[in-house]
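Only a portion of the chains appears, each positioned as in the full assembly.
Each chain carries a letter (A, B and C) given by its place in the written order, and its residues are counted from 1.
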Amino acid sequence: MRMDRITSPEFESTAANGPLVILPIGATESHGIHLPLGTDTFQAEYVAGEIEKRMNNVIVAPTLPYGNHSSLKNVPGTVNVSFDALRSFMSDVLISLASHGIKRMLIITGHAGTSHMAAVTEACRDVVSRKDVKIMFVSDYIIAAECEEFRFEGDGHGGIIETSRMLDIGPAIVKKERPSGKFADSSGIILKDASSCIPDGIVGDTSKADAELGEKINNYIVGELIRRINEVLS
Amino acid sequence: MRMDRITSPEFESTAANGPLVILPIGATESHGIHLPLGTDTFQAEYVAGEIEKRMNNVIVAPTLPYGNHSSLKNVPGTVNVSFDALRSFMSDVLISLASHGIKRMLIITGHAGTSHMAAVTEACRDVVSRKDVKIMFVSDYIIAAECEEFRFEGDGHGGIIETSRMLDIGPAIVKKERPSGKFADSSGIILKDASSCIPDGIVGDTSKADAELGEKINNYIVGELIRRINEVLS
Amino acid sequence: MRMDRITSPEFESTAANGPLVILPIGATESHGIHLPLGTDTFQAEYVAGEIEKRMNNVIVAPTLPYGNHSSLKNVPGTVNVSFDALRSFMSDVLISLASHGIKRMLIITGHAGTSHMAAVTEACRDVVSRKDVKIMFVSDYIIAAECEEFRFEGDGHGGIIETSRMLDIGPAIVKKERPSGKFADSSGIILKDASSCIPDGIVGDTSKADAELGEKINNYIVGELIRRINEVLS
């Protein structure tokens, strides 16, 4: 059930059944020469959509397509929302959902930058301290990256995992190029322009990416999340 | 050109050509028993999409699907973002686009609540005071409602204009019912729960709505905006 | 009863009788070559004073003589208070009055700019959500301008209505000149300096203004407000 496609009375009667509301957070961020700016959005929406297909009593709320960025905020096409604005916006959205009786929420963020995650986490903490609601906040990217099976040496932003997943989700918007790049650690230096940490625009060797792997990763993420929902969010 | 479907280098080269970036602002708001919660989102996105089809050098940025609501914020399904959070979020998005060299922006908001409009207007003012950028901010609803041809007595939120437009844009998500409702003026009283101003959930007699009228209105809005863009935003 | 002229014990005993507190909001804003900067202040205070004369159990609180301005903020003599400062200041004043047991308040603003109105409205909403108090917020200008009898083609800021009213309220501070001006619509463009929307400094043909008309308008506003107070604020 897509929240934007149902009416107010439909929402009201569904809300009375204790549904899980999934809120995808995407991003508009440079993902190299081969992946689209909306990569994080497409991934989070895909995962949300699959969970909705496979489970009952799920409402997918409209995607927030902008996030907070550090490393790549100055790279063309990245739209950066400040820590405070993202935190406040998310806090308001969640409080509003809770005020309508929603008790279970799953927030899936495609983008997994540290400050971005911290901003949304702070928003969630604010909400659980004010409302009687259970919130799970995860990054689909981190779920994949933490899985032993998908730990590719030196893989990261726009790398093997992300490229493979996009080849599964939306091959038509993945370009032919398969770039390769390395993360350049700053040793703790806070950089004015942190794009120097990702000098090649992406991190990882995307020549190793393919749609089959992407499908496997996407399925793993969806399965893992369904497992967690059943375990701690139902 | 959809911003989320292009790569960073594609955005960069397009941005160098002085494109118009259109940013649709939708809403997740009760629209009566017959229209979906995402009505404002679908309308703003439709208008943005049509302009993109009919003009050159246009980038459509991802839609912000949540806004600020007063009257209907407590009605099931409305997701309300506070004045400050909406203003800050919009300000950040626009500043970010401007920092990538975008000089012309058109913001189309489906929702036209007074505070919502004021919040986005304040954000735009902040941006034009800090960046060398031209911003047009309009509500597609207001453009239609101000047109002599579409002034239906007592029509408003979720009424003839909105129902007709949705019958043109997405008939599959419009329910069969054709409710009727009146606006109840509060004489300046600031209400704790302003939903009493829209006691029937909508304003207008939707039995008079039809797809043909909707098509006419949608075409009018798109045409009028293209006219304005050519006149003052090119 | 003027709040600033009574003692604390007098206020306390009056407050116990459920009085209406009227708070005038003025402005210090350019009103052309013929009207004083305090035009909005004088008008709001006049209306408040007349209501106080004609009704029982009314306290007039001290006038806030500064507001929020968009179009004319850069024109000499306009004193502009930001949206946030005006909202916070008003919210504090109203909360303070409510904490002393005031249950009925009427805020009359002479200035009627959209952002100014939104800022005060947001403050009122904040107060009614926190305190058990009834607040009516109106602009005397809008009450006049919405009256069929006083709808003069192309009339607006510093025009026929405002000039006539000042000729009734304070003829000694109205200059001899009777300028004429037109509103220049910006088609939704958010202007860095919006004074170009009021290129002549005022809007309307003030040669048509006179004291008799002003008296009629002023009486209409006072009468209309007394009617509304009796109807919904008593």
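The rule is short, and it goes like this: contacts are C-beta pairs under 8 Å (C-beta built on N, C-alpha and C of every residue); 3 or more make two chains touch, one makes a residue touch a chain.
Note that the coordinates shown come from a computational prediction; the quantities given were computed from them, not determined experimentally.
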Copy count of the single sequence across the entire complex, 3 present: 6
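Following the convention adopted for this analysis, only the chains that are shown with their structure count from here on.
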Chain contact topology under the given definition, line, ring, star, complete or other? line
Distance from subunit C to subunit A - Cα centre to Cα centre, in angstrom: 49
For subunit B versus subunit C, what separation do you get between their C-alpha means, in angstrom? 31
Roughly how many whole angstrom separate the Cα centroids of subunit A and subunit B? 26
List, in ascending order, every residue of subunit A touching at least 2 other chains. none
Give the list of subunit A residues in touch with subunit B in this complex. 2-9, 11-12, 15, 26, 28, 30-38, 41-42, 61-66, 73-82, 84-86, 88-89, 91-93, 96-97, 99-100, 173, 175, 201
Can you tell me which positions in subunit C touch subunit B when the two form their complex? 70, 83, 114-115, 117-118, 121-122, 124-125, 127-129, 134-138, 186-192, 228, 231-233
